[in-house]
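Okay, so here's the structure we're looking at.
FYI, not all chains are in this one, though none of them got moved.
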Amino acid sequence: MTPTATSQASSPGITLGELAVRFGCELRGDPAVYVARVAALQEATADAVGFVANPKYLRQLATTRAGAVIVDAATAARCPVAALIAKNPYATFARIATLLHPRAPIVPGSHPSAVIDATAIIDSSASIGPHCVIGAGARIGARVEVGAGSIVMAEAVLNADTRLVARVTVCERVRIGERCIVHPGAVIGADGFGNAMDAGAWVKVPQLGAVVIGNDVEIGANTTIDRGAIGDTVIEDGVKLDNQIQIAHNVRIGAHTAMAAQVGIAGSTTIGKYCMLAGKVGVAGQLEICDGVVLMGRATVSGSILKPGSYSGVLGLEETRTFRRNAARFRQLDRLAKQVQRLSGQASDDESGGDP
Amino acid sequence: MTPTATSQASSPGITLGELAVRFGCELRGDPAVYVARVAALQEATADAVGFVANPKYLRQLATTRAGAVIVDAATAARCPVAALIAKNPYATFARIATLLHPRAPIVPGSHPSAVIDATAIIDSSASIGPHCVIGAGARIGARVEVGAGSIVMAEAVLNADTRLVARVTVCERVRIGERCIVHPGAVIGADGFGNAMDAGAWVKVPQLGAVVIGNDVEIGANTTIDRGAIGDTVIEDGVKLDNQIQIAHNVRIGAHTAMAAQVGIAGSTTIGKYCMLAGKVGVAGQLEICDGVVLMGRATVSGSILKPGSYSGVLGLEETRTFRRNAARFRQLDRLAKQVQRLSGQASDDESGGDP
């Protein structure tokens, strides 16, 4: 098998004029031209819309054969084809791509293989896929899509237009807002990790809270969000979580914060709004991270951060032999610093005439 | 949707006197008072029991309206309401919470949608949930709960009172002890990662061992424990594993060791008893970690540890600009140290009168 590019589904098409009107762009080009799909600049043909959101792609812009390219005002002059001039080309691209590549409409109703408790309340416009399990008292809102193999346990709530893609586990009493997307393998509401050591063995601390998720939240594949110990774990509106993220019990994530894959947040920590956590960041428990904090890749946060800004904590890569030499010196660093202090003392002594 | 606190299920109630007797507490307060639930100090009402296990919460103790609070002897005098005085308030809280918030009793029997091999041996008191699959020769013990969507492959064994919450995968010949809890998405007994490079391609090394798990083990959501290559991977009694932990083939984890989320243990490593591994710790393969080792968050272990104690290896966070300046210097550290040695040589020369 030779890996090759995938052909993409596309809509019947729309004119550039209509796109410009609908998405508030200035159009430089023929408004009657039809486009039907989005594409990368170097692969786009006359029926496709591309975009430039990064100067890095200007070279590809010069040779593109796209029907139109979404650009910002500063870049428009360099566009060799029709230009859709937008304030925020990447967001405009996202909206146009959504329009041109719509998802298939959901089919209301429950697959006969789904196992649905008689006391669950399911909106007639919702879709429950094959091999799903819906527990007692669960509530499934309008146009909700519960994808194949998903489990929604007792008393859980999925609000309107939310989509569990497939094989998602939503545990008891978890509440998920509107327009959320949860990807396969995610587990929402498993027990938090609470154990009390007593007489040489761990005693399990019951995890009695739930998870409460706001609107417009996206949760990546195999991400886990634990239920609270007493109160709830809370994910506010507009939060975006990538794959394989771990959110421990009683964490609160502020609105519109985004986290890349493999981040871990330990118990009872609060993260502010509009934070950005790069891949593999780890935040210890019981901390407070204020709004607007950026944590660079694999940063380890062991104390609260009360000032917005960008924080780092990871050494760069070196060839192994070189790195090991420096790492060995790191183990002597305190001694080295003291040695320099002594030398500086001497040095200043020398300067001042040798007097101790 | 506005995220708000979740109301919790509760039992009909029990008197403080009975709690004191049952859990060996000294009671300061009216033994006839009923409580029915546990709650956080600041949210507790007269029907609720709170606890203080950390001086950090003393301020909340002062204003609590709980029916009673579980405290240690030193804290009892500061308790404004009835006090249940315990040697280990957190463990006592765990036990009282378990009593007041019991899990619903399991319903014996197999859901009609479960696919159960005719040669599997299932105790009549066990519960097999919807869409489960139980393989040939599997043995399911008394009062075992196999939650919805779980897969128990051929010849696997689940001993009495063990609970697979939902959507757990237990592969061939894996043996799990009594009273274990396994959370959704966990995979126990997938092939270890064994590959031999030959003539420019990897040859798969069959993974012929199994996984053997003791009693009272808890395994978090989406945690993976691989089967051994020849012998078994072994998790001893009382081990507690949080979410998204990776245990490679032929690892042995000693009794009562606890690991926080996203820890990874590479192949054939042995971890002692009563160790504590914080989040994201990584341990290389073929190592030995003795009993009683504490590994701080994200520590990377590349050599055996033969002495109990606390070990660390991760730099703290700084603002990105500052951090990068220091990280750049780290790359010069070996050179810097040599420079200091030379300077020290000169300095001592100076001190000793210029004599080499």
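Here are some notes:
In this document, chain identifiers A and B correspond to the written order of the chains, with residue numbering beginning at 1 in each.
Note that a contact is a pair of C-beta atoms (placed from the backbone, for glycine too) under 8 Å apart; a residue touches a chain by one contact, two chains touch by 3 or more.
Bear in mind that the values here come from a model prediction, so they are computed numbers and not experimental data.
Every protein chain here shares one sequence; 2 sit in place, and the complete assembly counts 3 copies in total.
Criterion: only the chains that are shown with their structure count from here on.
The distance from the centre of chain A to the centre of chain B, each centre being the mean of the chain's C-alpha atoms, comes to 25 Å. Interface residues of chain A facing chain B in the complex, by the touch rule stated above, are 113, 115, 131, 133, 149, 151, 153, 159, 167, 169, 171, 173, 175, 177-178, 185, 187, 190-191, 193-198, 200-206, 208-210, 212-215, 222, 224, 226, 228, 230-232, 234-236, 244, 246, 248, 262, 264, 266, 280, 282, 284, 294-296, 299-303, 305, 309-316, 318, 322, 325-326, 328-330, 332-333, 336, 339-340, 342-343, 346, 350.
Touching chain A in their complex are the following residues of chain B: 1, 3-6, 8, 38-40, 43, 53, 88, 90-91, 93-95, 97-98, 101, 111, 113, 129-131, 148-149, 165-167, 181, 183-185, 216, 218, 220-222, 238, 240, 242-244, 256, 258, 260-262, 279-280, 297-298, 314-321, 323-324, 327, 330-334, 336-337, 340, 343-344, 347, 350-351.
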